[in-house]
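Removed: one protein chain of the complex. Kept in place: all other protein chains.
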Amino acid sequence: MPPVALALLPVFPAATALILALFGRRFNHTLVGLVACVGVALSFLVGVGFVSSVSGGAESTYVLGSWLSTNVVSASLALRLDSVAFAMVMLVSGFGFLITLYSIGYMHDDSEVARFFASLNLFVASMLILVLADNLLLIFLGWEGVGVCSYLLIGHYWKDQAVPLAAYRAFFTNRIGDLLFLLGVAFLFAHFGTFEMHAIATKAAGLSAESVDGNSLAAWGALLILGGAFAKSAQAPLHVWLPDAMAGPTPVSALIHAATMVTAGVYLVARLSPLYALFPQIRGVIYICALLTLVIGAVLAVVQFDIKKILAYSTLSNLGLMFLALAADSPGAARLHLFGHAAFKALLFLGAGSVILAAHHEQDVRKLAGVLKHLPITRAAFWIGCIGGVGLVPFLAAGFFSKEMVLEAVAESPLTLGSLVVSGETLKWIITAVEVLSAVYMFRLLGYLESNVPGEAAKGRHGHAPHEDSLTVKLVLGILCVVGLGFGFISAPASFGGSGSGFFAMINGGEQMPEGPSFLHALPAAIVALIVSTLTFRVFSNASKRKALLRRLANFPQSSGGPLATKFFFDVVYEAALFAPLRALGRFCASVVESVAEGGFELLGGAGQVGSALLRRVMNGKIQHYAAVLLAAVFLMLLLLPGR
Amino acid sequence: MFDFNLANCLTLSVIVFLVGCYGLLTRRSLVMILLSIEVVLNGVNFSLISFNHFLWGTREFGHYLYMLSIGVAAAEAAIGLGMAIVFFRNYRDISRERASRLSEGES
Partner (left out) sequence: MSELALNNGLFSASATLIVLFSLLVVLARNPVRSTLLLIMSFLPTSLIYVMLKAPFVGILQILVYAGAIMMLFTFVVMMVNPRPEENELGHLPGADPAGTRRIELNVLGGLAIAGIPLIIMVRSAAANLPLGPEHPSEFGELSSISKLIFENPMENPLTVSFELISFLVLVGIIAAINFSRRDPSHKKGTP
């Protein structure tokens, strides 16, 4: 495949986005969906054609032209495809295609499909630019693009009052990250003299950790870019937007907030991992934030009643896990979990979408109890997804090996931040303990959905039970079930006798897969997980046992203003420390401007009136007056302009 | 009495100009105002010719300008008097007060 075809990858979905944006309203819904699918499918097919160009460590570069070229700064519009980018392109376009296909069924009775699909396509195009970009400025283009599309798609149901606020939240948090990102890019450029990521990575790899000053420009640059990645990938303290982003349609949550956009931060930091390898202190910061995110996500997921919120907090927790791998200087494990998480989380979100669709947009799990009985394919999706999400059994669970790899990496890399030092082993136990919670929330969800006593939604409407209507929904769920099952096989490390090294090498640019934990090593955790999962499932799927448990928990002193209900006080703190002062400042400025402007304009207007009153006397209609003025002017000229 | 030099010629020109200005500002009838303008132009033409005689010896540019001046004066007098006639036809009164009140409409 010639390098110029790299440019086609983002162009196809962008073109269909444009077509849909301009003319989509006149098409019927199916046509809109088909056009959108074609755009992404073309991208996927062209991407597949590149598989030979990236084998064996080769890469394909296509330079569109020079973007900036001054004496000091130069950047070009260049797209670069190595095997890492290739894997991401396959992920984005493949999942993008499947989810677009799914959306044809999911959004069939929506009134604004054209805008939806146009935004979705634009998102795919932006994400492809992000992944293919060779330099940090071009990545920023894609970065911003996905942020905008996320805003557009979250705000799809804009008529609901709470929805635009959620969309703003996502966008503003991203904006803060963007600011930090740009500053970071500037600092890195100042230190390394280039915007190209692989050049920076190579240069950083050539340095040793002792030789670099912790206060240098490179360090600050790395820290600031981290801020950007945190905002995009919803790490604490910039994580607050992700649960609210569930206000968008479910396919959006599956694509953007599970598989692709939120992984952009992981992708970026992984690309720059040689840089971060130089600064253990910065990695200490990543450790702390990622741990926070991991814990917050897991704990809050346990107490949610909205099906999408449960999955959202689960995503938060898994993103924390990915960043923990990055903090442990193991981009390989991070990327592996990125793909694994995409496999099972997309499946779960799309399954949730199917449930929501069948239950006429009911999202409360208490009302959705027992609904899976009527939805066979969705049931399969949920079982595969939950088992995969918890990583219960090797080979069949998508998340098993990826989580194990992360834990192994963490075990070898201690947290050092200033004088705080936590050994890797300790960290590994902390994370394992939190991961037990993942078993709890996953199987709590599954328990509700498989409950023996049907809830309101499961009883159906008008006499007939909920059922799976849409062809595309079922088709995509089926495909993703296979993917979810298969991922376990292609990600298995050598210690388990698997052939995962091929896949690992591809997604990590030829890096060798580490040995992996031995079977005995992984056994205790697996057994604990199995026990907890089974227990949770049995309690929650049995309506009477569930009610008994909840009654006992209700006796627990727990005020509604407590940490669980207020999402660990993050919102309150942000409101008090940031938003309320900003609003007050805005009001103050507005009042100043009003009084100054009004006063100023009054003054100007008054002056104008006085002046015109004076001048008005010249125009009195009397001829001799005009003649006199004329003559006076002539005389003045004659007297005052001698010698010219 | 007066020497025949440029200074006196120009003084004459200025005095005639000022006399004409006085008539321009003082007369009540529109036609008489136009006549005063002719007086002004007379003074100005005089200065043109005297400049030419005393300063621009070789070619008669001043005479040429004089011809332009009277050409323009003729056209201007024609149009001005035409307007005065139309004015008189409409209002039966040729005074400048009536003209000043033109913006107020009939009568």
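Going in written order, the chains are labelled A and B, and every chain counts its residues from 1.
Basically, a residue touches a chain if its C-beta (ideal position, glycine included) is under 8 Å from a C-beta of that chain, and two chains touch if they have at least 3 such contacts.
Because the structure is a prediction, the values reported are computed rather than measured.
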Touch with the omitted chain, as defined above, among A:F569, A:F588, A:F601 or A:F635: A:F635
Absent chain, residues of chain B that touch it: 1-12, 14-16, 18-23, 25-29, 31-32, 34-36, 38-39, 42-43, 45-46, 49-50, 52-64, 66-68, 70-79, 81-86, 88-90, 94-95
Interface residues of chain A (partner: the chain not displayed): 624, 628, 631-632, 635, 638-639, 642
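Just so we're on the same page, only the chains that are shown with their structure count from here on.
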Contact footprint of chain A on chain B as seen in their complex: 21, 24-26, 33, 96, 99-103
Interface residues, chain A side, partner chain B - complex: 620-624, 627-628, 631
